[in-house]
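Take a look at the following structure, please.
Chains shown are a subset, placed as in the full complex.
Chain nomenclature is as follows: A, B and C, assigned in order of appearance, with residue numbering initiated at 1 for each chain independently.
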């Protein structure tokens, strides 16, 4: 099983996402923004960071990268894709997921250990969790306030496409406490918190994030 | 060469905490009578003369603004 | 810009016009310093040379008031202490051998004055600058820390300065992808008009990858890479243009520019990855970051530390502004730039790596077999100097030192007369007041704005006594770093106060489970022209040096920041000490805190 991890100029958490893939015994494959070739990977992670500095709008420039055309195409055929933080922003900008991220309501960068509730354990990236499980994972972002039109929010809620919800504190003012959502087919997931920083209690608040990477293994095997 | 200005603003229904922070601070600093502040982005582009309005509209819509959350206005100004 | 070309002050012109008045005083040079430059050159300096000498001989770059006191470090460093040191004082940053083939480099720098003028950008570029210092040693930067000092929390100017500084440290470090693993936030009256923004960075490399800033090998190319050079941060040097050609509209005369630099962390992040790939390809002979004094510093230091001369074609420098003069190009402090020395046959490979990362790279010069740094501007010689006289042989002062007259009274004013809580209620009230005071309250409101998780190697960060990162994923080898200083102690007794700072940082590293190994410092003081301040400084530096000998760990580098004062009132003497420790397996780290399990026994060690 090969998990591709994209690096854009300004990507920061690519090595962490690769490490997370290795922790679940997947082969981590580095993908380069300017190279449209996905090198035969079975799943793709669009990691966090500040692609192109996020100066225009988080994810606005990265979504035009050659590699993203291939990701959009592969996602269309059902390849599991996970967007973390800046990756989530890029997936929204690329139209793979609905909605957009705005500046945090508090106007500050926020880094904290965050409780999340698993609202949907049927996606390619959440099947290893129990429905309703609460997990603790770091969240760290400047532009993390998930926003969408009321119609889109109603649709997401109606179809059970909210995958993760903030519990206790809503760190950035996201609509409906949404931390992560999925595509209609459950193969694409985007979330603001960072499961790749919660794979080992030595360097994170827990290893609760591993479940997402294990889920992808299952999704690929059973696909 | 022409100068083009693009103003990008959060849609009215979208909460604008930056603008709100300014609006809330003004009375504390003794400035009264400002009832609303909204904050967006202002771009100034120098463009070759053969860049037409359709292209500019496309740049604004697909790139400078995100139509999900923002409105935008493109105008040519005298340099 | 034809008008610019007409007025270029060349060596030939300088020789022909020996009596032309020059604004050296406005550039911060004293009469005798200016005379010394004339003696060295045997003529008046050109504008570009004057710009170069004036920045390089400034207190900030030349350490002219502090250098003589560094002998305390030297005299107190034994062979044994030196044995683990791969690079020490004088290099961009100190480097220590931490075993298993790993070398670690770390340093603390100040960016106090820029952060007062423009808090966000000042703090941001402070982080950017120290990170490039670490890169210039050949290391991958791994984490940052930010010891900060502010005026009283409720002072009006603190409200202007503090949020910007914290946002700037975070904005730059977060975007760069370096975890923030520690620092300090201290409030005191004395910093009200002069906040302290110190930034520390730690990086690691394999021992064989250590790079020193040397330009050696005749024929090797000098490559400038990173951001374009603009007018930002030129500050003082803009008087050159305006003074010389004042009143000349459309000439090079421009209004005095603010000495503000704007940081671009995205460009720096890309520059880091680009540098690391270049190091990996082993095609860098020498490297130097561009910080304060920009190209003046980089070219003269590279040439001075090398074995030959250097030739630079200055007009090749990619510019961001029109009509810049050679003096301005040399002095610009535009951020996110590096300068490398590369063998001619490696230049194509060098350029390929830069292209991959979209980094602008330009061959601006070469190493010569002469002994001069010669810089031309469109074929005219604008600089022709012995580089050592610019970079390493600046003035040295033995400033007058005098113990302050009120020091005895200060020390005699002991707290015995202060009321103490005597009833449970009073005790309760005192404790509540203490934990609510800005100096003791939680720092979460600051540290929550910093990414401490990025890179996945952070083992300890806030609220730990020291930060700790894993360096080798296989073995678990890692380092711990803590910074400390109590300025009030230092004011009462700078010698002992500095030692207390050292001891505190040492203890903070030790209690994390790491073995302290080396020290870096950032000595923040008032004006060196004030004998009382110089006394504090001399006491503190001696305290640190002798304390280090006692502890058996060397000072590997640091930074001096003088002129921290409001009006004529100096800040509390603030020698911030950073102690680095090594731990062979981070899984054995000891987290801060008690009460994890019921029935723990509390032991008090020491007196």
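Brief remarks follow.
FYI, a residue touches a chain if its C-beta (ideal position, glycine included) is under 8 Å from a C-beta of that chain, and two chains touch if they have at least 3 such contacts.
Bear in mind the structure is a predicted one, so any value in this text is a computation, not a measurement.
Summed over the full structure file, the protein chains occur with the copy numbers A x1, B x2, C x1.
The rule is simple: only the chains that are shown with their structure count from here on.
Distance between chain centres (mean CA atoms), chain A to chain B: 29 Å. One simple way to say how far apart two chains are is to compare their mean CA positions; for chain B and chain C this gives 38 Å. Centre-to-centre separation between chain A and chain C, using Cα means, comes to 37 Å.
Counting partner chains per residue, chain A shows two or more touched chains at no residue at all. Taken in their complex, chain B has these residues touching chain A: 10, 14-15, 17-18, 21, 63-64, 66, 68-69. Interface residues of chain A, counted against chain B in their complex, comprise 56-57, 60, 92-93, 98-100, 102-107, 147-149, 173. Residues of chain C touching chain A in their complex: 167, 170-171, 174-177, 264-267, 269-270, 357-358, 447-459, 470, 473, 586-587.
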